[in-house]
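Sending over a structure as structure tokens; questions will come in a sec.
Removed: one protein chain of the complex. Kept in place: all other protein chains.
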Amino acid sequence: MKNQLASFAALACVVLALVPLVYILFMVVKTGAPAISWEFLTNRTVGTGGPGEGIGNAILGTLLLVFYATLIGLPIGLMTGIYVSEYGNNKIGYTVRFFNDLLANFPSIVIGLLAYALVVNLLHFGFSLFAGSVALAIIMIPIVANTTEEALRMVPNSLREGALALGVPRWRTVLKVILVNGKSGVVTGALLSVARITGETAPLLLTAFYSSYWSASLTQPVASLPLTIFRNYNSPSKELLQQAWGAALVLILIVLSINIGVRLFLRNRTGKRKVVKSWKQRLSLRT
Amino acid sequence: MSPRKAYETELAELDNLVAEMAKKTREAIELAVASFEKLDVSMVKRVEELDEELYLLNNDIEKRCLEVIALQSPVAKDLRAIGTYLKVITDFDRIGRYARDIAEVTAHTYTMAHIKPLVSIPHMAEMAEHMVDLSVKAFLDRDTTSTKEVFEIEDKVDSLYDEIFREVITYMMEDSKKIGIGINYMLVARYLERIADHACNICERVIYMVTGERVIKE
Partner (left out) sequence: MEAKIVTEDLNAYFGDVHAVRGVNLSIPKNKITAIIGPSGCGKSTLIRCTNRMHEVVRGARVTGKVLLDGKNIYDADTDPVMIRTKVGMVFQKPNPFPTMSIYDNAVAGLRLNGEKDWKILDDTVERSLKLAALWDEVKGNLAASGVSLSGGQQQRLCIARALAVRPEVLLLDEPCSALDPIATAKIEDLLFDLKDQFTIVIVTHNMQQAARVADFTAFMYMGELIEFGDTKVIFENPAKELTEKYITGRFG
């Protein structure tokens, strides 16, 4: 009897937790879908509230921000994760891990402030794509570092020892054995961090700011999907309001597709491997 | 019982069984020699029984030793002990056989009379019995100190055997009627000498069991 009660209570909580998610999806699709059209996706955000509003430049802006952020943040995050996992069994490693954890939990607006002070002001970039990318990269680094470290830690020590005992230097072991074996975890972590920063809003307020124009310049402010929502969420203009919901829908679709893509990727990893018939054939394949 | 405990119990049991064989052997020699001295047939049967019992014990101990080897893979001291058991039970079995042979001589000669009161043969028998006693004690106590004495006595037994041989031949050459009993004297002396020799074997095995050294006969 108690078992059943507990099961029921748990189930009720699950339903409760799912309700907001379902509601959001429902609302976004319902309100945002009507806005979606080819013009909508390719027009720029004029911002006047009249017809002809689009989110094309915001989509581009978000993509560019994520691209540059990944370019900066991914390698640093990966290296940090590799270092802490493979070389960091010492004070330095502990310190790095500690600060990493700290950074991971920083309020994103504070990171935005940092990027503002550093890139916008000190380096005189002004509000710009570059500043926004730096802010997002800073958010990305600890996430990637953590997931990378976790993924590499999961690689059994027997493989490390096996490779070292063969007379393979440590760096080659890390590169060609550990990373290769921890690939899924590392890639998953990287993709998930990308999904995360796609939706970050607060730091962009202080760095990339906004632009109603098409722009791919690193030194100019740039539009983005989250900020499109922020600007227009309670606009009196029907067009602008729709723009916000449309942007929300597109944003959610991007994030969801990355997440689902990761899951499909994971499933394929553990699936079949293409097996070549003979090793001579394999040899010829290679040459 | 735990395997380890069972193993140790079995080793102890084997020790006891070999000791029992030694005891029976001892009894057999005594009875056989006494029966020959007195030309008393009544003791012969008992000697034959003892020989049978020794044969069975031999088989049983051998079987158990091989089991221990198969199941327990004994090494070092245990291995040497098992190896020793396997060899000394043969020695005891042979001693028992010779005792029986002596008794059988009695069975064939009791109708005859001794040439004279026996002196050398009982003396020889005493020495052989003493040697067996010492070697068994060395075995049971795992103590090699008395083995030296055993080897020394064996030399004496050998020379006594030569003496008896010559004495009996003299008697037989004197009087051909004495050939019958004379040959039997020689047989008994021979058997006693063999018994003494086996007692020496046992001592050699004991030395190996305790020290791991193999005695090389000069």
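Each chain gets a letter, A and B, in the order it is written, and its residues are counted from 1.
Heads up, the rule we're going with is that a contact is a pair of C-beta atoms (placed from the backbone, for glycine too) under 8 Å apart; a residue touches a chain by one contact, two chains touch by 3 or more.
Since we're looking at a predicted model, the values are computed, not measured.
Just so you know, the chain we are not showing touches A, B across the whole complex. Considering A:I111, A:V144, A:V177 or A:A247, the position touching the chain not shown turns out to be A:V177 (whole complex). Of A:P34, A:P51, A:P107 or A:P169, it is A:P169 that touches the chain left out of the display. Of the candidate positions A:N3, A:S158 or A:N234, contact with the unshown chain belongs to A:S158. When you scan B:E37, B:E53, B:D78 or B:E149 for touch with the missing chain, the hit is B:D78. Residues of chain B that touch the chain left out of the display are 4, 7, 73-80, 211-212.
Counting over the whole complex, chain A has residues 89-90, 156, 158-169, 172-173, 176-177, 180-181, 273, 275-279, 282-283, 286-287 touching the chain that is not drawn.
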